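All protein chains but one are shown in place.
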Amino acid sequence: MNFALSDEQALLREAARGSLSRFKTVEVAREALEQPDALPDLWPMAIEAGWPGLLIAEERGGAGLGAFDALLVAEECGRVLASVPLLGALPASAILDAAGDETLEAVATGELRPAYVPARPPGDHDPGWTVEPARGMTRASAPSAAVEGDQVTLEGTVAFVPDASGAALLVAVGVEQDGQPVAAAIEAGADGVSIEPVMRYDATRSLGHVTFSGARGRRLDVGADVLADAWYLAHALIAGESIGAVQTCLDTSVAYAKERFTFGRAIGSYQAIKHELTEILRRLENARGLQYYAGWARASAPEEFPLAASAARSAAGGALDFAARAMINVHGGIGATWEHDAPLFFRRAQLSRRLLGGTHDATDRVAERTMSGVGSI
Amino acid sequence: MNFALSDEQALLREAARGSLSRFKTVEVAREALEQPDALPDLWPMAIEAGWPGLLIAEERGGAGLGAFDALLVAEECGRVLASVPLLGALPASAILDAAGDETLEAVATGELRPAYVPARPPGDHDPGWTVEPARGMTRASAPSAAVEGDQVTLEGTVAFVPDASGAALLVAVGVEQDGQPVAAAIEAGADGVSIEPVMRYDATRSLGHVTFSGARGRRLDVGADVLADAWYLAHALIAGESIGAVQTCLDTSVAYAKERFTFGRAIGSYQAIKHELTEILRRLENARGLQYYAGWARASAPEEFPLAASAARSAAGGALDFAARAMINVHGGIGATWEHDAPLFFRRAQLSRRLLGGTHDATDRVAERTMSGVGSI
Amino acid sequence: TVNQEISRAQVPGILDVIGIGMLGPCLIAHGSAEQKGRYLGPMLHGDEVWCQLFSEPGAGSDLAAVQTRARQSDDEGWTLNGQKVWTTNAQFAAYGLLLARTDSDVPKHKGLTMFIVPMDADGVTVRGLRQISGEAEFNEVFFDDVRLEPDAVVGGVGNGWGTALTVLMYERLTIGFGSEGFGSPTRLAETLAADETARADADVRHRMGELITDLLAVRFNGYRALTALAQGQIPGPEAGLAKVTMVNAAIAASDLGADVVGPDALEPDSDWSYLISFLPGLKSAGGTESILRNTIGERVLGLPPEPRLDKGVPFSELRAIEKQAVAR
Partner (left out) sequence: TVNQEISRAQVPGILDVIGIGMLGPCLIAHGSAEQKGRYLGPMLHGDEVWCQLFSEPGAGSDLAAVQTRARQSDDEGWTLNGQKVWTTNAQFAAYGLLLARTDSDVPKHKGLTMFIVPMDADGVTVRGLRQISGEAEFNEVFFDDVRLEPDAVVGGVGNGWGTALTVLMYERLTIGFGSEGFGSPTRLAETLAADETARADADVRHRMGELITDLLAVRFNGYRALTALAQGQIPGPEAGLAKVTMVNAAIAASDLGADVVGPDALEPDSDWSYLISFLPGLKSAGGTESILRNTIGERVLGLPPEPRLDKGVPFSELRAIEKQAVAR
């Protein structure tokens, strides 16, 4: 185990930072709250940077990199609240790659943008595959699937699907009558597919309610393990994004605490502020350690990946909640104004903690895995 | 609503403080960890002070005071960790008083010391009456009761009964076959009664596992409301005790923070210490506000007493947990040594939070009451 | 009640809270007989709304650092220049109570004076300040050569700090005990009643129980404070602890409500969205939690103060010292 960035990874991170710096992503995050079309399309930039094929094998036109590399890219996007549809595309690409699907080259070049329509695998108190409900805590059943040869027909709704709007291909999980999950690649424009775009509090996060009414797609020949892996990969990506956002909250707050004076002293010299800032750092470092764990586990110990990804999301989600509020606190009244950046990170935190099962579900899975003896605690 | 101490209540409190000051209760709390018989018998002092009959009507030889007065006495006992068996005696006396029992005068004078053998009323997710198990989170059924005329026969075990050892009369709650609770007054020395004394971590807290094997006693003619009231009264008394203990933690820690210097400044001038101490104060004041609520509700709005007593115990329990740890922290290494008083308050906190359903159960009941629309939130 | 009538009339419900709850008591304590006679009646009847003009961009927690200047003219009147922020109701207000610096050559707490400012005077400009929700819950107020009469002074020239402290004490009492979590307990009970899964979830129940316990404590400590007021006692700084409890419990309530509902709770017209956006700003209203805890630690528990680097330094020299420190 080598738990440090390789030279290539440092380069990947620098390149990502460079690409993103060409856009005023944070300013746009504010504007888009009132004018959703103010968001620039960052997919061409992602294509240029080679991100769509990051997790696709080299022989199929991808970069053949690992989850940890993807998390570094997610982190850079999160740092500047960039709206790049990787949370939809990367887990979808991982399923397509495992299936050796015919679309892989087009997906790898970014020509065809896929979106993952997630289903939560068993692994906590629920024995079956479930999806996000439109409202409330009661989980919804995953879409029902009927398989005929290479074709799958899906029926059902999945709420709050990241990056579904504008995607060309949906990679969805359905459940057959016997409870077994099955994956389908469905054209977004196919009959029986409807995608209702929704925006909730954080304009940089594109979401959609996806409804299948007898929609037909190609069956993807992958096992339940690959579909579970995609779910945890999405969790790890949310963790990566959150880590980047926390880093910005910390940097901005530290800089302000050095410059702002009260009672004749820089506010950063007061223990209350100083300890709040070190608490951001502590949580950030914990999340980073688990980001390494998730990256390492997916590559080298896949049976631990569910635990690692859940722990990373739990820690990073908690860190972002804390950091966004701390950023507002440290900045005093000005931190709660529309023109300040702090509320944008707060909006990111408020929505992220409630997506894809929420931070809470990830924490619960850490407990379940440990209690059932998976993972090496 | 007059939410301040009356002159009589201020006098009662002063008198209690005076009576207790004649004993080295805190020192003894330490000695008794190694020599349980080092504890003095404080019952004669309680008799002298008139505490056994505090809640018994004047016409039956008692003082006819209210729950709030009892809580003030409990608070003074908690302040010095005095081992006075009021948690057993007062709820028992309330049931006996409601039943107009023949023993009331002897109970009021303290000649006959009763102990309440508690059963948890319905009012959360459990529909029935339950008791503490010897171990684990699964609640045990209340003893089963067979009624014949004025006689009740009980069968079953109740673990961790406060002040059972040495009591002359047990006031127990059993459940008839139809699920209805019934109260019985059983001589502690009667056939079929066994009391196994247990000490757990806090030597000032006398506990016993009480087992009834066909034990017979007098039926007490009271309704389920009286038996529920006794449970919540016990909760309120634990809250009162805890409030007193928190006050000592605060006073001792504040005094030390003014005297102890690091880096050339009194440690109480540092925000980290100052804010930790104001956090004790905040929690203490919250618990005190709810102590008033509990006292007022039992006298004037009994339908709110379950909510008020549960909230008081929840707040006071949390305050004591926090304060005992803070007291150790503020004192640095010396606060974690055998000779210091801080560990004695820590022991009190550790045991109290796990008695009679625990602080946690009280918090859960606050939620249940609010969700089911009882109480005026 | 007045509050209910006001809220029925679609006027912000906090209108009377600032005037009647905070500024009125200050006028009663420090105002002249003429000021009480002129202003208290219309304030109580809701005919004249008041606003509080204390905070500035450079003086929030450290309120004594205000830079808005009032200079005495030859006719003994005053000329006001400067800027205030975080002013609630400035756009509706007939009058404002304003803390200004009248002497820069003495240490900062000593050179302050409190004034009554007619908000329709020439040179007063009110500009909305958008908060997290996008709504302008607060205002910036600019003063450009605003003329004040000599009788605009409240509590005496140079006594502004003591006068301001009275307002702050009542502010803490008002925010702490006056608002009880902004209706969040009722909303939460409704939200949970509508969700069987949530209602049976031990973690949801525990979070609910904790925050309701806190809000009940604030309510009954409010009754204790009222009892003390009725007995002639003045609210002490410990009332600020109620604010800390109330704001944090309301945050916990909105977080829990939104966790149960899911992302739809973040829609602009949801029950929860406004609270979620509003509460972070409220945490700073009336002094940050950290300053409150300092004050209470020192004045209630008697703990020694922090070392102060600004003590005894003339206000005019302070900024220079700070700039130097940043440059280092």
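Read from first to last, the chains carry the letters A, B and C; within each, the first residue is number 1.
Note that in this section a contact is a pair of C-beta atoms (placed from the backbone, for glycine too) under 8 Å apart; a residue touches a chain by one contact, two chains touch by 3 or more.
Note that this is a predicted model, so its numbers are computed, not measured.
Within the whole complex, the absent chain has one touching residue among A:Val147, A:Ala224 or A:Leu281, and that is A:Leu281. The omitted chain makes contact with just one of the residues B:Leu12, B:Leu33, B:Val175 or B:Leu284: B:Leu33. Among the residues A:Tyr201, A:Tyr293 or A:Phe322, only A:Tyr293 touches the chain that is left out of the figure. If you put the missing chain back, the residues of chain C touching it would be 201-206, 304, 306-307, 309, 325.
By the touch criterion stated above, the residues of chain A touching the omitted chain are 1-4, 125, 250, 254, 257-258, 265-266, 268-271, 273-275, 277-279, 281-282, 285-290, 292-293, 307-308, 311, 314-315, 318, 360, 362-368, 370-371, 373, 377.
Hidden from this view is one chain, which touches chain B at 33-34, 132-138, 160, 198, 200-201, 207, 258-259, 261-266, 270, 272-273, 325, 328-329, 332-339, 343, 346-347, 350-351, 353-355, 358, 360.
Here, only the chains that are shown with their structure count from here on.
Each chain gets a centre from the mean of its Cα atoms; for chain A and chain B, those two points are 49 Å apart.
In chain B, the residues that touch at least two other chains are 271, 275. Within chain C, residues 290, 293, 306 each touch two or more of the remaining chains.
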